[in-house]
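Excluded from the complex is one protein chain; the other protein chains are retained at their positions.
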Amino acid sequence: MTSTLDRPAPVADGPADAAARPPRHRRSFARALPDLVVYVALVIIAAAIVVPLLWMLLTSFRTDFDTVTRPAVPIPDPWTTDAYRTLLGGAAPILRWFANSLIAAASQTAIVLVTASMAAYALARLEFPGRRIVFGALIATLLVPGVVFLVPNYLIIDRLGWLDTLWAVIVPGSAGAFGVFFLRQFFVSLPGDIEEAARVDGAGDVRIFLRIVLPLARPALATLAVLTFLTNWNDFIWPVYVLLSPEVQTLQPGLSTLEGSYQTHYGIIMAGAVIASVPVLVLFTLAQRQIVESVANAGIKG
Amino acid sequence: MKRPLRGIIAAVAIVGLGASIAACSSSDAPSTGSVDAGADYSGPDVTITFWNGWTGGAAPTIVPQLVKKFNDEHPTITVKEQAIEWADIASKMPLAIKSGKGPDVAVLHGDDIATYGAQGLLLDAGDVVKNLGYSADDFPGGLLDNAQYKGVQYGVPWSVTPLGLYVNNDVLESAGLSTTDLPTDAASYTAALDALKKAGVQGEWVDGFVFTGTFEFESLLWQFGGDLFNDDVSKATFNSKAGVQALTWMRDLVDKGYSPANVAQDGNFNALVGGKTAFNWNGVWQTTNEALQSVDHQAVAVPQIGTQQAVWSSSTHWVFPANKGQDPNKSAAAAAFVKWMNDNSLGWADTGELPAQNSIREDPALLTAHPELKVFLDELDYAHYETVAPGITTAVAEITTAVNEAVLGKKSPQDALDDAAKKADAILQQNAATYGG
Partner (left out) sequence: MADTVVTLSARGAVRPRGRAPRGRRTLTAYLFLAPFLVLFLAFVVTPAVSGLWISLHTWNELLPLHPFVGLKNFIDLFSPDGLYADDFWESMRATGLFVVLSVPCLLVIPLGIALLLNRRVRAGGVFRGIFFAPYVLGVAVISVLWRFLLDPQLGAVNALLGADIPWTVQVPWAWVSLVGITVWWTLGLNTVILLAGLKGISADLYEAAALDGAGAWRSFRSVTLPGLRPVMTFVTTTTLLASANMFGQSFLITRGAPGTETRTAIMYIADQGLGQGNMGAAAAMSYILFIILAGVSVLNFRLQRDTTR
């Protein structure tokens, strides 16, 4: 092993790494490699990922004629912001769609965080009759292809009078077992001693859940928040069925109505993707350190 | 966004009763209503919703303009227009109509009408056609009948979109070919392809996808005297001798070096724009393609490769959805809107679709504004439209599979078509059982 392994943590690495042990303790397979090799590898992989993304970004600034006639060259000639103007400056209520998506994704995320954390607490930390049945049912439903749910859920939504309202894209999607599972695994591995001490002090389940489990689980909740938000934000199948009026459209299906019915408008598709993905990227950046930590904690004792 | 809690409670009430869903949806009988209306609407003030698939391009500006004009001229009717991708309309509209949340008027493609009709999703538009004074002569041959299923008129024709031969003039000239004396038959088309090949250009890139390999195949099938299905649409006939000739001709484009192998969807049209090929069989809608406008190009009638003239065309039709609890006044207002739109459809050619109403197409103003459309208008004399039968798109999808397999060299044209016809027959049989033949 080379001495470079013992280099102190760069400041840029932030809290996730700052909390770790001194570097000399952390020897793994990859640590046997010289730093240079690691950076070269990382940069090559990152390039493979970034180049298509950059291509996409650059295409959003091209005319379709330019894109089609020089398909092997990514640089726009001429540069144009027409696609963004068409999307943002047109008659389409794109801000409304944006707001709808934000409301839907944020609401569903909130519902999932509340209901899933409560359920996961019960499944992970409480012993009660029927626990295995509930748990087994959760697992089983994850294996059922989503296609099965579509028509029955449509009829349920219709009966509830939620058709053509945002409730239709908020509530049914929050019923999936994914969140409960994720959090349950996390809660199971939380250390028991703090909770035990709290019980000795006379704390009830509500208090333990709110004051001990939830604060400890904050990183896991952040992970779940990002994934739930992302799934809802990018959904373009279910909203098509249940959102009918232009005013209640969400962003992804809304953007698709700006593309041509007969031709592929590369610029507009790519510009739409850029517009739609920026909020999610910001969210991820804000949450990523928490994400890295969360599974770490969940994983220790699994 | 009202009363979520009440909703959740109601949801609990139906928990576990999967069967109740079955029960609730099996009680509705298909609607047999009709639209009772003429060109003039005299009922109370109404707001009607209108769904169409004209997203992107010129349509999104033209439709709102027309709608606004109509609304201004008709104080008692307010039309709310909504453009939704065709594929999304196909997904959402049937269920929406069944829930009573569908539009009051919409536009559908010809091959959807029988399916919707058989499912009881559309009102009988026979009276609309009668009261508006339409007869078969007001539209291209066979088009009005194409919106009928089991003797009921479900649609009013709105537009047609035949295939044409798009030509990159620069590529032709670079190969020393004339741009005025263009190929019209098998011999002249092959001669042009040969000349292009000598100049190092693969003249027609043939693809095996719906856009537009399937359209090309169907055109050729009819040109060789074949047809897709038999008269009562109970049996596939596209694997006839004509079908094999048609598909063999397409595959030969690859084998003889006129086309690269393995062309992907859109690849051939992009190659035409990019100056890599000379010819592309494509729909009239591409006359409005923005990228193509930067290229020296023209469109002509598709060459007659087979023994007779024929060309594929799609069609769109106005329909009046039979929403659960449909307000007859709204349907009547919708009928007035449809008549007005057809009478004012001259500008529709801007969208790259041809107005269906003959009187509009024969208006000299249309060709003054769009001289490039002349060849497409002329093609309508021998155009073939969609097959009318419920569930037909499923059977037609098998044709695309066959075209794909043959063009990509996975199967011989005969084998590919035979396999597809066998599957299509089974589907037709099942459709007959499902929709009562």
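Letters are used for the chains, namely A and B, taken in the order the chains are written, and counting of residues starts over at 1 for each.
Operating definition for what follows: a residue touches a chain if its C-beta (ideal position, glycine included) is under 8 Å from a C-beta of that chain, and two chains touch if they have at least 3 such contacts.
Predicted, not measured: the structure shown is a model, and the values here were computed from it.
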Selected from B:78, B:344 or B:394 as touching the chain missing from the view: B:394
Sole residue of A:74, A:93 or A:161 that reaches the chain not shown, by the stated touch rule: A:74
Absent-chain contact - pick from A:77, A:196 or A:247: A:196
Touch list for subunit A against the chain that is not drawn: 7, 9-10, 12-14, 16-17, 20-21, 23, 25-33, 35, 38-39, 41-42, 45-46, 48-50, 52-53, 55-56, 59, 67, 71-74, 111, 114-116, 118-119, 121-129, 131, 134, 137-153, 156, 171-178, 180-182, 185, 188-189, 192, 195-196, 199, 205, 209, 230-231, 234-238, 252, 256, 264, 266, 269-270, 272-273, 276-277, 280-281, 284-285, 288-289, 291-302
Hidden partner chain, residues of subunit B it touches: 8, 11-12, 14-19, 21-22, 25-30, 90-91, 94-95, 98, 119-121, 205, 208-209, 260-267, 270-271, 274, 276, 391, 394, 401, 404-405, 408, 410-411, 423, 426-427, 430, 434-435
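Note that in this section only the chains that are shown with their structure count from here on.
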Distance from the mean Cα position of subunit B to that of subunit A, given in whole angstrom: 39
Subunit B-touching residues of subunit A, taken from the complex the two chains share: 63-65, 67-71, 90-91, 151-152, 154-156, 158-167, 171, 240-241, 244-246, 253, 256-265, 268
Of subunit B, residues touching subunit A in the complex: 1-2, 4, 7-8, 10-11, 14, 18, 21, 24-25, 53-57, 59-60, 64, 82-86, 88, 91-92, 95-96, 99, 101-102, 266, 270, 273-275, 283, 285-286, 289-291, 293-295, 352
